[in-house]
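Notes for the one structure printed next.
For this depiction, one protein chain was excluded, whereas all remaining protein chains were kept in their positions.
Here the chain labels run A and B in written order, and each chain numbers its own residues starting at 1.
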Amino acid sequence: MLVEFALYHAWLVPLLPALAFGVIVFLTRPWPKLSAIVAVGSMAVACFFATLAAYGVFTNHEFVEKPLVYATRWFSLGLPGMPEVQIDVGVQLDPTSAMMLFMVSFIATFIFLYSIGYMEGDPGFSVFFSYLSLFGASMLLLVISSNLLQMFVAWGLVGLCSYLLIGFYSHKISAREAAKKAFVTCRVADFGLLLGLLALQIVFGTLNLTELSEKIAHFEEYTTFGMLTLIAVLVFIGPIGKSGQFPLHVWLPDAMEGPTPVSALIHAATMVVAGVYLVGRTLFLFHEVPSAMQLVAVTGGFTALFAATIAITQREIKRILAYSTVSQLGYMMLALGVGSLTASMFHLWTHAFFKALMFLGAGSVLHALHHKADVWEMGGLYKKMPITTWTFVIGGLAIAGIPPFAGFWSKDEILVATLSEGHYVLFAVGAFTAFLTAFYMWRMIFLAFFGEEKPENHPHESPWTMTVPLVVLAVGALGAGWVGTPWHNVWAEWIFFGHPHHGPVNYGAMLLSIVLAAAGIYLAYMLYLKDAKKKRARRLAEWFGPVYRMLYNKYYIDELYLWFNHALVDGTARLMYLFDIYVVDGIVNGIGGFAKLSGDGLRVFQSGRLQNYALIFFLGVLAVAVLMAFTGPSAASLVLGGVK
Amino acid sequence: MMPFDPSALTLEMLVAALGLGVLILGLIVPHGSRHGLGWLSFFGLLGIMGVALSMWGDNRELLSGMYLLDNYALFWKITFMLSAALVILGCMRYVDSMGGQAEYYSMIIFATLGMMVMASAGDFITLYLGLELMTIAFIILVCFRKMEAKSVEAGMKYILLAGMSSAVLLYGLSLLYGLTGSVIILEVSRIIALQPVTPALVLAVVMLVAGLGFKISAVPFHMWTPDVYEGAPTPVTSFLAMGSKAASFAILLRLFIAGLPGIWENWTMVVAILAAVTIIFGNLVAIPQTNVKRLLAYSSIAQAGYILVGLVTATEAGIKGVMFYAFLYVFATVGAFTVATYFYHVTGSDELKDYAGLSQRSPLMAAVMLVAMLSMAGIPPLAGFVGKFYLFKTIVDGYLWLVFIGLIMSMVSVYYYLRVALVMYRDEPADPTPIKLPSPVAVTLIVAMVVTLVIGIYPGPLSEVVNEAAHTFFMH
Partner (left out) sequence: MLAISLTHYVVLSALLFSIGLFGVLTKRNAVAVLICIELMLNAVNINLVAFSKYVTPTDFIGQIFSIFVITVAAAEVGVGLAIIIAIYRNRLSVNLDDFDWLKW
């Protein structure tokens, strides 16, 4: 009964946080506590509905083949001589979107709760919650969209919220710069996506996911293979930006300037996976174009390795996590690229739990250490902050891929999928990245939480609003993967593309990934915990001096972009600027001046004299009469092209 | 012949009763409680609007076509009552400080009644009566502040020019009557279709164009508009800008598309050229204006030009475009003029330079003004964009030059609309005291802003209603 209601009213889920946004902005802004209650309450109710809807979907196997879609006409445009453009807004519920709906609302609820403690006393407390609510609404809207245009609107909205929240500490220059960087980078990518969507609309005449999937399956009736490839590549540019894939990953680490709950919610668990989700949603498009699949797979694999190597040398706790996010997103893309929606969504699911957990843990640490972010200046936090430490360790085990923690199952699934599709190089890349992941994660954990205490730090455990979400997410990080064990893979029966994949259990790959993870952790242990003075670590850094510096400076990508901007873009821009101010502005100002002058001139007729007005009226009658006499059906109308 | 059914005139009778009731109550109730009359008028109109909604779908002809009841007329009637109600809600404070509430509100209601009669008019006599009822009520309203020289001057200009334009319109109508022997629009239409086009017929059409062009302030029949708009009390100006104009469009469509389709080829080009000239002139002359009311007056001239575009092709789509635009224009106008009204009430000025820093003094007023103006300029995602789209898409085929003029002039219009925004948002206020809005004004503003946004983002439902209404236009 209630489940039925939730299924057919899934639009309530994004609507509730959207209402909370309105309420906070217009009504409760002066009362921070009330605003927080509104935001958390609405998200909790939304989560309740989302859970019911997900329950409804996952108890009815019909929805796997035939998604539940209901939509309403947003607008339809028809121009004479062109096909009618009809755009719907609606809800598409299938196992994938139901999973996302549940995951986003669930994690958002706990991160909202966590924010109450984390943001306490901030002057922008209410505003923060209004932004968070708006973000929640947009993200949930994106998830349930039945239509790519609707998705694009939500896509833009989450980008906006991300911009607002990264730059939340607007008194900090770095925050403002990071917000701008994130926004501009994502907009660049969105432009590609927009072009792709336009092409889809033009070629196939619809943006509805279900209709598109049917039409693209026999695209030969509509378009050529080359066009389809172009569309797929254009569409993929959007996810490259949003999901921080190489080479547009640069904004994501800088986005850590935002408050930590924002990093956890937006830049780890939800928004950044929107790109993966979009590719997953449009996999029917990529599936038709093998080269595009190849592109997705290689981009993903390369990004995974690339970001993992950078993460090894970073010092700021949130930056390490950010690069690890980029790397894990690469994994998800890799899985999509080899055609396994199952593995990709599975990793997305488990990653959301353990990465949100680790970010919140990092936030807890920063909260305790008054925003001292360098892991080398921490140490021994486990004594004073037991809950944070042990939940963080669970997260570390999960991301490193130690069974039975969640990350192990999903990472294993990706590796197996890569191998079974015959991508041996990508498999090797993935496996090596797994080793690196375990290493840099545990480097961070050993440095920050274990070892000797630093006397200048006075850590303390965080309030319950912060620790409860940690514990809940830790449970998720532990158990979220059990739905997809190779022996009894429930996950693969529900979420798949094409037909469910049932391979034999690949014990070799499993063993390999356990060994690699354990090796990574052991190496980190030897270098950073056993060796209290960290002599060996320093010596290593010296030996590989150039490599170390290159990694520490993130392959100089930012510098490259900067150089590119200065040398090429600015140069061209200067040239264009001259053209602009002299030629374009000249024309525009000319038109403006003309308009102004003619406005001043025409004004003279308005003399204020009543009888002049009457005279003009009759001259007008005369003019119309003359006009009418000469624009009969034959004469001037033909010149002007009116009457046919 | 069908027996006359008085229930068909329920709406008109209710509005007449409300107007008379307010007028009489004004004589009875003591001075102190006359502000209640505003609320009475407001809720009375809302109630009658409710009745009107229940009459949706009732399509018939009364007295062999003299009075037409259809969704088309009903849609216009609802629009008129809605705009009257919003004007009353937004200006109560202003009227209380001016005095003469009873006369003021009852005149607004009678003007509304005139418009409603126009919307349903099926013959020349009804048309003329509705038109004059509206015009005379408006003349009284325009010079309502009779101690103020500008107000009376505006009234003077209005009555003389309106009288003259009525004479012209009537002369045209009398010629049509002489040529066809009938005053019933639908019958006239049938007879004209059978006759050859004579110079007398052309002259009649010219005079109709001029007479109604005056009411919708199409260039070159617009000369009264800026002066009257500036001199009249601001709420009256706003009602004049949307109500009177919308009613004139209602009757213009009826007269030309239902009455003169037989000689469509003769008048369509004239209408297209008038629309072009109106758009160009209104937007250009708005640029140098320094008085907000005058600026809005010129902008409303330009808006009339845009709406006129819908008449050019004489199709259902065009009618739909006109109705859609007229409806959303009500809200943009209410928004902009209510801000101007209340600003005048507080500061006693209509000059643009005094609007400096309004965003700091009253964020809501500035925001509503901005939204209203951007909507009029046709910036998405506001309602004005959708409205312009519906209008111009009817003429893409065949009148591309008019589309270009419309687009270019929309760009020009952004210049003066944004100048207002610039003054409100960038400049520092000379007097930074915040402006407190009484709740009726705030409600009016919020309604205007929200509706403008919602129609812009989700035009579907309104578009469907308008489709249905436009569809009944051709049923008689």
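Just so we're on the same page, a contact is a pair of C-beta atoms (placed from the backbone, for glycine too) under 8 Å apart; a residue touches a chain by one contact, two chains touch by 3 or more.
Owing to the predicted nature of the structure, the values given are computational and were not obtained by experimental measurement.
From the options B:L14, B:L40, B:I125 or B:I408, the residue with contact to the unseen chain in the full assembly is B:I125.
In the complete complex, the hidden chain is touched by one of B:L40, B:L160 or B:V346, namely B:L160.
The missing chain lies against chain B, touching residues 124-125, 128-129, 132, 136, 139-140, 143, 146-147, 149-150, 152-157, 159-160, 163-164, 166-168, 170-171, 174-175, 177-178, 181-183, 226-228, 230-231, 294.
The omitted chain makes contact with chain A at the following residues, 603, 606-611, 614-615, 618.
One rule holds in what follows: only the chains that are shown with their structure count from here on.
Each chain gets one centre point, the mean of its Cα atoms, and the points for chain A and chain B are 47 Å apart.
Those residues of chain B lying in contact with chain A across their complex are 156-157, 160-161, 164-165, 168, 197, 202-203, 205-207, 209-210, 213-214, 219-221, 223-224, 226-227, 265-270, 272-274, 281, 283-288, 312, 386, 389, 393, 396-401, 412, 415, 458-460, 463. By the touch criterion stated above, chain A contacts chain B in their complex at residues 72-81, 592, 595-596, 598-600, 602-603, 605-606, 608, 610, 612-614, 616-617, 619-621, 623-625, 627-629, 631-633, 636-637, 640-644.
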